[in-house]
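Here the complex is missing a single protein chain, while all its other protein chains stay put.
And now, subunit A:
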Amino acid sequence: MTVTTVKPDSAVQAADAVRWALSEGTPLDVAGSGSKRGLGRPIQTACTLDLSGLSGVVAYEAEELVLTARAGTPMAEILPMLAERRQQLAFEPQDLGALFGQPEGQGTLGGVISCGLAGPRRISAGSARDHTLGIEGVNGRGDLYKGGGKVVKNVTGYDVPKLMAGSFGTLTVLTELTVKVLPAPEDVRTLLLAGREDAGAVAVLTAALQSPYDVSGAAHLPAAVAARSHVRAVAAAGGAVTLVRVEGFGPSVTARVAALTEELGADAVLDRDESRAVWKEVRDVAYFGPSPASAGEGRGGGDDSRHVWKISVQPSEGPRVAESIRWALDAELYFDWGGGLIWAAVAPTADSATAIRGALGTAGHATLVRAPEDVRITAEVFHPLPEPVMALSRRVKESFDPCGILNPGRMYAGV
């Protein structure tokens, strides 16, 4: 099949492109930087809508805490711009380059919001959706429309921007986004506790998160995972490592680290650089990436053929779910979000989805984040939804894209 790529350089052109696709009955593969063919359910389209031409920050006013940018703006342009004003996207967007054996620092703002991903600070600062204030885009009817607003507090009309986060380009081709930005912490430290098993570790993380000390990261790395860290103190701990992050103004960080050490105990406190490095690994699932030597060698695993799952669960259930996954599968995993997020790398088997979702029951949901295309064709990449929710989701999809032009089937069959 010949694949056409259409590369609009304005929102109006993007609308024209969708209308053209609509008139031809040609579904579109909606791409930001286009590097992520390995995402979600594989789709087959004869045309790619490449949005990298819609690039550039439109407005950034640090005092207003908002940034407006065209959807194809590279993250590599946005993040340094924020850093210069000592601000950040507080949801800590992930960079999964390491996981996929691809170069880091790829991706566009539109891609990040469409994927709706968030890092360890999810527990305190929220997810991508919580920071998405306004959008402009083209629905599957070819209409260029806007939703939300460009100020941090707005309840005018439906909160359409929330719905865009995590919709994987199936509802609207985003052309412009307004996101909330927040001050970047002045300092960061991490308490390290060594040698806990899962349940004990999650209990520590729970205690940390129940404290009044604004913990902004709470992760547990079982021994084999910790051993792979590039942060020496973590790898050298010689066993499982439990991590509690504290961020903020200098004197506040010092005081809170002292208080938490008193309450939880700590075998070490990681300094600023070590902290930043280890939380980046946790955030980017670097532990399950292909070995550095093979980085860049193909997608979907490099030399690491294990499937990677992202499992969201209520924190207190984390250890139980992890235990039953290990019992059923050859799996290696670690915990983020105080036990509420499990990243699992499992040896390829036909029924890992069944085993993982069986272990979960109704306690959460699981997404297949890395697997070769043939697996993702047959597996349910995104967690199957209860029938009434699925039916409603289909109607929501139709309300934006009645003819199924945008990324058809990327999330769910028929959606």
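Before moving on, here are some points about what is shown:
Convention: a contact is a pair of C-beta atoms (placed from the backbone, for glycine too) under 8 Å apart; a residue touches a chain by one contact, two chains touch by 3 or more; residues count from 1.
Here, contacts and distances are computed from a predicted model.
Per its UniProt record, the hidden chain corresponds to "FAD-binding protein" from the list "FAD-binding protein", "Molybdopterin synthase sulfur carrier subunit", "Hydrogenase-4 component E" or "Allophanate hydrolase subunit 1". Of the listed residues A:111, A:289 or A:340, the one in contact with the hidden chain in the full complex is A:340. The residue from A:28, A:67, A:165 or A:406 that touches the chain not shown here is A:165. Only one residue from A:100, A:287 or A:400 touches the chain missing from this view: A:400.
Listed for subunit A, the residues touching the missing chain in the whole complex are 4-9, 13, 16-17, 19-20, 22-25, 53, 61-66, 85-86, 116, 118, 122-123, 126-127, 129-130, 139, 141-147, 149-160, 162-163, 165-167, 171, 182-184, 186, 206, 209-214, 248-252, 254-256, 259, 312-316, 337, 340-341, 362-365, 367, 382-383, 385-386, 388-393, 395-400, 402-403, 411-412.
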